[in-house]
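Complex shown without one protein chain; remaining protein chains in place.
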Amino acid sequence: MIEVKGIGKKYGRKHVLREVSFTAEKGQITCLIGINGVGKSTVLKAIMGLTPVASGTILIDGRTVSSQLYDKITFIPDSITMPPNMTVDACMQFMKDYYASWNTKRAAELAGFFKLNGRDRVGELSKGNAAKLNLLLGLALDVDYVLMDEPFSGIDMFSREQIASVFTSHLIEERGVIITTHEINDIEHLIDKVVLLENGLVRREFETEEVRLQEGKSVMDVMREVYNG
Amino acid sequence: MNRYLKLVHWEITRFWKMLAALAIVTIVLQCAGILYETHRYASEVYDRVESDHSTIAAFVQEHGKHSFIDGLARAGLAVYAPIALCIGGLVLYVFLIWYKEWFGKNAFIYRLLTLPTARRNIYFAKFTAILLFVFALVGLQLVLLPIEDGLYMMAGGDTLFESSNIFDLIANDRLLSMLIPQTFTDFVINYGAGAIAVFIGFTAVLLERSYKLKGIVAAILYIAAVGVFMMMPVLLPGNLTVTYWYTIEWFGIEAALGLVVAAVTVWLGLHLITKKVTV
């Protein structure tokens, strides 16, 4: 379980996060929703230890993040982070060199599914293919937790569908997943849990099926309530 | 350890083209400069001999042979400019080796900081890489000098030119003797000071990457503090110190202060990269 307990962060005088607390379970897809600039990415970076927080604590299976945990948890940022002159194959080799949790078989499977060409260079990939490679580099790791920043933004329809289908497959199953998004439409059915962020606070945290069952509301309905009401 | 070595290798693969470019510029410029100056000197001498109705032998009798040391001095800029370029390039790279990780949308720093290895390995891999680049270029220069000497003799011939002892040559040249020290003590002083400077550069970058504008101010203050700290023996009241201490004591004190600075700087750098740095 990932436990985020009362984290706060300021950029200059602006409070990006005031007091953010939520949990994300293993085996579930938790979705951080909020308009752009609300600090969703900052939360993911803070969980990964990529940016310090001013207050609060973050525990991953009861431990604070450290370099030993990077074989247990991985982060897929909203754009690929490998140098542009590297080939797809070189990127995968790089991952294999450094990560004990790299799963070569799964990487090959994903490369086939996404139809990525190993000799293509990162800098020459289309937006959709870059997003797929980015996803591949994270998902081919046998980690317990995967954090994804806006996996669906800025890519074509077909790539979106392909990426969405990853979420319903064994690639995600049994892992704890946190994704951020500013548009919920395409993925309402994919997620287990929603954390609504606004003004650096968690406005609501709920299980999607629970809200449908108890209140007969869609995620959009709840968002409308929270943001308009 | 394993991943540290891999990271060093990674740093090398990402800079070797630049390093090769610096090496080629050095080789080409120095050799071309020496060849050009050799020919120019030779034709000057021939012109003079001709107008004086004298002979080469008589000229050499009077002025002596033109040594490689003199040749290098005449080539001047062609020899020293590439060295300056290499030094400048590496000094710049002390900063770029960090900042390049944050460049562009494809910021590699995300990957680098989430490698399953202690972040100090990243820090020391970058430091080791810089050190290796320095040694590579200094080594090149050391190998290049005798080759250039051979080239000098080949181009000029031994009637008018004579080769020089490379060690004398280095000892007589302020820049070269700084890069290639004659004694172990000098080596420790020069390269120790260089290493501390690199550590300070790293820490300054990490301060900026952690605290942005405030970090820059902190870095400037830190560098000033280091300067004052190192000057402490001179700044102590009474100013007796300079005359009071022997050179060896002076060296010992400065070395101790340098060690303190190095330790604090490295500690601060490692603290920043593990706890404070932000992508």
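Going in written order, the chains are labelled A and B, and every chain counts its residues from 1.
Everything that follows uses one rule, which is that a contact is a pair of C-beta atoms (placed from the backbone, for glycine too) under 8 Å apart; a residue touches a chain by one contact, two chains touch by 3 or more.
In this text, contacts and distances are computed from a predicted model.
*Asks:* Tell me the UniProt protein name of the chain this structure doesn't show, selecting from "Pyruvate ferredoxin oxidoreductase beta subunit", "Cell division topological specificity factor", "Allophanate hydrolase" or "GntR family transcriptional regulator".
*Replies:* "GntR family transcriptional regulator"
*Asks:* Using the whole complex, pick out the displayed chains that touch the missing one.
*Replies:* Taking every chain of the complex into account, the missing one touches A.
*Asks:* Tell me which of A:Lys72, A:Arg121 or A:Arg212 is the one touching the absent chain.
*Replies:* The missing chain is touched by A:Arg212.
*Asks:* Check the options A:Ile7, A:Ile29, A:Ile155 or A:Leu197 and report the residue that touches the missing chain.
*Replies:* The one listed residue touching the chain not shown is A:Ile29.
*Asks:* On chain A, where is the contact patch with the chain that was removed from view?
*Replies:* Contacting residues on chain A, toward the hidden partner: 27-29, 164-165, 167-170, 172-173, 188-192, 208-209, 212-213, 216-221.
Note that in this section only the chains that are shown with their structure count from here on.
*Asks:* Calculate how many whole Å lie between the centre of chain A and the centre of chain B, each centre taken as the average of the chain's C-alpha atoms.
*Replies:* Each chain reduced to its C-alpha mean, chain A and chain B end up 45 Å apart.
*Asks:* So in the complex, which bits of chain A are touching chain B?
*Replies:* Contacts found on chain A: 45, 48-52, 67-71, 74-75, 77, 79-84, 94, 97-101, 122-123.
*Asks:* Touching residues of chain B toward chain A in the complex: what are they?
*Replies:* Per the stated touch rule, the residues are 3, 6, 10, 14, 104-111, 113-119, 210, 275-276, 278-279.
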